[in-house]
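Scroll down for the structure; my scribbles are underneath it.
Missing here: one protein chain of the complex. Every other protein chain is in place.
Chains here go by letter, A and B, matching the order in which they are written, and residues are numbered from 1 within each.
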Amino acid sequence: MTRTSRRLGDLAEFVGGRVVGDPELLVRGVASLEAAGPEELAFFHNARYRAALERTRAGAVVVAPAAESTRPAGASLLVADNPYLAFGRLSALFQPAAAPRPGRHPSAVIEATAEVDPTAEIGALAYVGPGARIGPRSVLRPGSIVEREAVIGADCLLQPGAVVRERCVLGDRVSLQPGAIVGSDGFGYAFDPAGPAHVKVPQAGIARLEDDVELGACACVDRATLGETVVGRGSKVDNLVQIAHNVRLGAHCLLCAQAGVAGSTQLGDGVILGGQVGVVGHLSIGDLARVGAQAGVMDDVPAGESWSGSPARGHAAWLRSSAAYWRLPEILKRQQALERRLAELEVRLARAQPPEAEPSPRSG
Amino acid sequence: MTRTSRRLGDLAEFVGGRVVGDPELLVRGVASLEAAGPEELAFFHNARYRAALERTRAGAVVVAPAAESTRPAGASLLVADNPYLAFGRLSALFQPAAAPRPGRHPSAVIEATAEVDPTAEIGALAYVGPGARIGPRSVLRPGSIVEREAVIGADCLLQPGAVVRERCVLGDRVSLQPGAIVGSDGFGYAFDPAGPAHVKVPQAGIARLEDDVELGACACVDRATLGETVVGRGSKVDNLVQIAHNVRLGAHCLLCAQAGVAGSTQLGDGVILGGQVGVVGHLSIGDLARVGAQAGVMDDVPAGESWSGSPARGHAAWLRSSAAYWRLPEILKRQQALERRLAELEVRLARAQPPEAEPSPRSG
Partner (left out) sequence: MTRTSRRLGDLAEFVGGRVVGDPELLVRGVASLEAAGPEELAFFHNARYRAALERTRAGAVVVAPAAESTRPAGASLLVADNPYLAFGRLSALFQPAAAPRPGRHPSAVIEATAEVDPTAEIGALAYVGPGARIGPRSVLRPGSIVEREAVIGADCLLQPGAVVRERCVLGDRVSLQPGAIVGSDGFGYAFDPAGPAHVKVPQAGIARLEDDVELGACACVDRATLGETVVGRGSKVDNLVQIAHNVRLGAHCLLCAQAGVAGSTQLGDGVILGGQVGVVGHLSIGDLARVGAQAGVMDDVPAGESWSGSPARGHAAWLRSSAAYWRLPEILKRQQALERRLAELEVRLARAQPPEAEPSPRSG
């Protein structure tokens, strides 16, 4: 990590924020509230960590305007409208990604017909198949695998154990965390009762990740049966997420860990799926829709809506129903009490006023 | 992909279907409704895609008899009773799997005591451990690993990063997608309060996949504590599925993505688990049982039944209860209204007819 020092005032200007305290403070790096020292910048964003803020030894803390009054003793504040974004940019400023080291490790295997840009870095025990292309400044970390005729754009990063299967395509600045899989066969079988057997339907399409996509560790994107499975530009996919064949994600989606999207479902732009969300196949999820953790989506979600629950519906309705769920034993008891009281009333009324003269179409 | 052209009439005969339109049409391949051209065959199976069917430029479309009336202008139809099965077979006809290229890549490591059939293909940076056996025409793609004394049958395919641990057994025509794991240790610990420590129970058994099994990307099949974990012949397991130690799957099961089966549970033949289903340990799931997506199975499921929900019960009951779940706030409101109205009645009746003379065994 580089440790160039920078003026706090300059850092504030860099992110469009302002300083409360000493703009001349020299900052050498970023650290957590707990670990930061007087030459480091920390970050406060969640009221749960107020005690850590009060105790911090950080020279400066990035905060939202609403937290301006909470300045800890001895620390300056860098106030930013979007403190997490500001902090992310400052953190990247102090910890720039390592530049690729052009060349190939002698243990890497690059097949004769592969085209590897001379500025790319091919790590130890990595593999580049026949006809595959690796773009400028892309890095294959040790043990990553690019199968035949796959295309990797510029400035991509494949961590150890990442796999891109044949003919799949990565745009520029795509990042695959360790064990991420691109282009596995979709789960397509047709049942033949005469076998009986599940007959495999060829998964002859590809998977394509557009520019600036990131896949988490052991995230899986299946290739299409025909055509393409697509993860749209700027979309970020967390660890252990499943994206099935022929799914299409728009731009700037966020899929949190262990979510799964079944075959042929389409997500618009800016869709957010919480952790462990499941979405069944052949659905359409509109732009900017949000789905709460563990929800099970079984219907199209209109653009801009927030859904939760399994099966999922509107988040506000889910809040009410899931609160009422915990009152179910009480509801049952109250229902029994009502039945008792009503029966008593009926008995009393029957004694006072025998019902034989009473026509009641409902009692039939 | 081969691009031999074939008569549509011959294709219909091959799958036991019939042609509506031109049986002389020459077909050169398969493609999606959107992408297919006049020499290609597409597939229609879901009313959601009717607009794509109407716009298709495909020369012919495989459809079910019920869709015979929807013939798009300019296209012939290949009508089949099971159009997905017919399409799968035709797709395989036009896109046969690549034949293995016998031999080994010079970067592969094959230990001295391994037995590799001369017709097998061992890819770059693949590993075959001591005493392991690789059967005829089986393919180890780059970076796949077969540990010591494991047995791989004939015509198997291990994609990059697939791992078969020691002594595990694969039948014939078994396919492992990238990152699939066979024979990881089961999750077996005995708590010793004297440590305190979770003492590891040796996982000394194996995992065995019978003929025609397919495991998805990053699917995990644990080895047994003692004996065998078994995936029965023809069963298909999707990405990121967990199969714990000593589980036994019958033949022709389908486990959709991210499902999990806990230790020692037995599934019969033809069982289908939807995506993200969880099944607790030591259960018995009967033949042809179906479990809906995200269900949590905590009891034995009788053969042939469909279950849903968490905890899971019959699917029909779940449909009713999950619909009623969303009416819980209304149920609460109606209950409050009932309580108000009943209290009013009680007051009115008490005024009209004081209760002191009223014996009521229920109010005690």
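Here, a residue touches a chain if its C-beta (ideal position, glycine included) is under 8 Å from a C-beta of that chain, and two chains touch if they have at least 3 such contacts.
Nothing here was measured: the structure is a model prediction, and the numbers come from that model.
Chemist: Among A:66, A:85 or A:194, single out the residue that touches the unshown chain.
Modeler: Residue touching the absent chain, from the options given: A:85.
Chemist: Out of A:78, A:217 or A:244, point to the residue that touches the absent chain in the complete complex.
Modeler: Final answer for the missing-chain contact: A:217.
Chemist: Please identify, in ascending order, the residues of chain B that touch the omitted chain?
Modeler: 107, 109, 111, 125, 127, 129, 143, 145, 147, 161, 163, 165, 179, 181, 184-185, 187-192, 195-202, 204, 218, 220, 222, 225-227, 240, 242, 244, 258, 260, 262, 276, 278, 280, 282, 294, 296, 298, 309-311, 313, 317, 320-321, 324-325, 327-328, 331, 334-335, 338, 340-345, 347-349, 352
Chemist: For chain A, which residues reach the chain that was dropped from this view?
Modeler: Listed in rising order, the touching residues are 1, 30-32, 34-35, 46, 48, 82, 84-85, 87-89, 91-92, 95, 97, 105, 107, 124-125, 141-143, 159-161, 175, 177-179, 212, 214, 216-218, 234, 236, 238-240, 252, 254, 256-258, 270, 275-276, 293-294, 310, 322, 325-326, 328-329, 331-332, 335, 338-339, 342, 345-346, 349, 352-353, 355, 358, 360, 362-363.
One rule holds in what follows: only the chains that are shown with their structure count from here on.
Chemist: Quick one: report the Å distance separating chain A from chain B, using the average Cα coordinate of each chain.
Modeler: One centre to the other, that is 24 Å.
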